[in-house]
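One protein chain omitted, others in place.
Here is chain A:
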Amino acid sequence: MAALDDISTQRRDPPDGEEDKSLQDLLNAEGKNIKSLVCQRCQCKVLRPNLGQHVQKELFLPHMKKKSEQQGAMDGETLKEFWVVDDMYTFENVGFTNTVNDIKYLICADCEVGPIGWHDLSKKKEFYIALDRVHHI
C-alpha cells in the first residue's frame, strides 16, 4: 500500500524479541493491553500494561510521514484497532497537538512523531492510541 510510511514499514520488520504479534497476543482476558506501548521511533513509553482497553472503532488519522509533495496535510487513513483510556494522566508520556476541527492528535512526547492517536474534545473521557502506530513490547 503506497500510503504506508517508512515507520509503518519498519514496524513490519521489527528487531527480534520485540515483534508485534497478532491481536490476540496483545490482549488479556479483559481486553486490556498485556504489553507496554512504546513509540516506534524512539521507544518512549506511551502506556503501561493493563491500562488501555482494546476497542474497534473507525477513526481517521493523517499519515505519520509525508510521502510526496502532492500529499495534502490531512491525507491519511482510517484505522480500526485502538487502545482507549479515559484520563490523559493514564498515559506514561504523550503529547497533544493544537486543535484541528475539535480534534487533538496524540503524538510521541519525546520525538513528537505522530499522529499515534486521537482525542475529540467533545468526548472528555476518550483518548485513543492506534495499535498500528506504536510498538508493543
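Heads up, the rule we're going with is that a contact is a pair of C-beta atoms (placed from the backbone, for glycine too) under 8 Å apart; a residue touches a chain by one contact, two chains touch by 3 or more; residues count from 1.
Note that in this section contacts and distances are computed from a predicted model.
Choosing from "Small ribosomal subunit protein uS2m", "Probable electron transfer flavoprotein subunit beta", "Ras-related protein Rab-18-like" or "tRNA-splicing endonuclease subunit Sen34", the protein name stored in UniProt for the chain missing from the display reads "Ras-related protein Rab-18-like". Touch with the chain omitted from the figure is made, among A:59, A:79 or A:107, by A:107. By the touch definition given at the top, chain A reaches the unshown chain through residues 41-42, 44-45, 48, 62-66, 71, 73-74, 87-89, 91-100, 104-105, 107, 109-115, 119, 121, 124.
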